[in-house]
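Then we have chain A:
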Amino acid sequence: MTLNVWLPLIIVCSSLLPGIIIFFLSENAIRTRTVLNLMGAVLKLVLVAFVYLGYRSGEVYLFTFQVTVDLHFMLRVDALALLFAGLSSVLWLVTTIYAIGYLEGSPNRRRFFGFFSMCVTASTGIALSGNLVTFFVFYEFLTLATYPLVVHRGTRKAVEAGRNYLFYTIGGGTVLFVGIVALTVLAGPVEFGQGAQLANFIEGHSLELKLIFWMMLAGLAVKAAIFPFHGWLPVAMVAPAPVSALLHAVAVVKAGAFGIIRLVYDVYGVELASELSVLPPLAVFAAFTIIYGSLRAISQDDLKKRLAYSTVSQLSYIALGAAVPGMLSSVGAIVHLVHQGIMKITLFFCAGVIAETTGAHKVSELNGIGRRLPLTMAAFTIGALGMIGLPPVAGFVSKWYLSVGALSSGQSWVVLILLGSSALNAIYFLPIIFAAWFKEPPVEAWPDKRPNRRFEAPWMLLFPPLVTAIFSLAAGLFAASSWSPLSLARRIVERVYFGL
Partner candidate 1 sequence: MPIPQRVQTGKGARVMETHELYGVVAVGLFCIGLAAVFLCRHLLKKIIATKIIGAGAFLMLISIAERDAEIIADPVPHAMVITGIVVAVSAAAFALALARQIRMKSGQSEFGGEPK
Partner candidate 2 sequence: MSALFQSSNLPAWLVLVPVIGGVVTFLLPVRLRGGVGLLFAALTTLPALFAGWLLTGGTSMRHALGGWEAPLGIALELDGLGAVFILMTAVVGLIVSIYARVYFSTVVPDPARASMFWPLWLLLWAGLNGMYLSEDLFNLYVVIEVVGIAAVGLAVLSGKTPALVAGLRYLIAAIVGSMAYLMGVALLFGATGVLDISMAAAALDSGPTARTAFALILLGLMVKTALFPLHFWLPPAHSSAEPPVSAILSALVLKGTFYIILRLWVEIFDVSLSFAAGQIVGALGATAVIWGSLQALRQDRLKLVIAHSSVAQIGYLFLLFPLITVPLGASGEAEWAIFAWTGAIYQVLAHGFAKAAFFLAIGVVVIAFGNDRRESILNLVGRLPMVTFAIGLAGVSLIGLPPSGGFLAKWMLLKAVFASGQWWWVPFILVGSLLTAGYIFMILRLAFAPADKEVPMRKVPRGLQLCALLLAIAAIVIALPAEWITGLLQGMSAFGDPVELMSNGGEAVR
């Protein structure tokens, strides 16, 4: 029983403590640092799995600490929390391995891994927060923890990108803060999953509730990179590849998207949100971002930038799904949280491998690269096809649910947006795949793989994208299994709509 109280906190601390210890280690304590990192990552994964099993059998995990009058620090495990926590702990483990390989021999690794752990702590915290205040605490903590990672390289460009990043996120955080305080004043401390609590206030307060919704949404939209708040994301691409992978797949952008889902489903509730008619405008913004991001992606030659604009576009699927009322769309939105994560992290991992082994950063330099890096490009292809939405990769499942959901709630225009987006995705992904596999490599061949290496790239760089690519396939192939992200998403939605 007591263990159940402490487990959420332990899960958060399982990355916080290694992070703190790493700061106090010396720069050269590579082995200790690696062991700490991996131990933390594995421990977190095991704990999340344990809690998941417990949750399925009806255990309750709740940690609260009263800071002061109606200001509680609260960590709670629910299905949505588990989905996000599971996603971040799996991807953290993978990214840690990748990062260790990627940064081998580069300076300031202590700082990198320290803040890296903080970052994961923050996203686990976001996942497990049981009320708005706790969510906000970790949301801002995430901003701070990622800043040193964005500027890690220390170049002028990196520092500039960091400044841009802070400009957007601190501004967004402030607006979110006002929204949260205002909502707390209006309705008392807001716990997640108690939408009925707010519904009592709609009488005479609908304007306030609307304003507060927009303020909070604006604050969250910054991290979720919804137009017009997306500007920081492509610029932040100067960070090292593991950071891009983490920022774009798990930590920052997902925090925003996750926040929007919490806001719509667990703070306001679908009913109240529909009643206030705040959802259609959100849908319009999200739809616009989907098309806009894809269009911008087409014109990018820098591979990471193209991926970044693709992220801008793909993330808004989540917001779009949340904005269309109806169970199926909600399932699509929530499951895309996971699917987009594993597919996009695959793509970024691959971009990092390509850059590390061949020095190619541009799309135009990728001709014939499939011959040099067959496994990497296979993973990349799976990820890209998933983004386009081809079955049986995970992306198909999300798009299917989003489309069917839109049709069943009579918003057929959403289907057009999704189709258009798929076409645009194909336009900017297929040429890469085609060039990689079928075009002739340039006259000067790629640098050879090191003679004493068995694989095309160091295994620490190669395995992570392979693993996540397999996950992307599996999430699509076995979507009907009761362990798949889809089933979890369906359970979450059932709880949201029927209070089960």
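In this section, a contact is a pair of C-beta atoms (placed from the backbone, for glycine too) under 8 Å apart; a residue touches a chain by one contact, two chains touch by 3 or more; residues count from 1.
On the choice of candidates, all candidates are chains of the complex that A comes from, given by their letters.
Since this is a predicted model, take the numbers as computed values, not measurements.
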(request) Could you work out which candidate touches chain A in the complex, given the options 1 or 2? (result) 2
(request) Could you pull out which chain A residues touch candidate 2 in their complex? (result) 23, 66-69, 71, 108, 111, 133, 136-137, 140-141, 143-144, 147-148, 151, 154-156, 159, 162-163, 166, 170-171, 173-174, 177-178, 181-182, 184-185
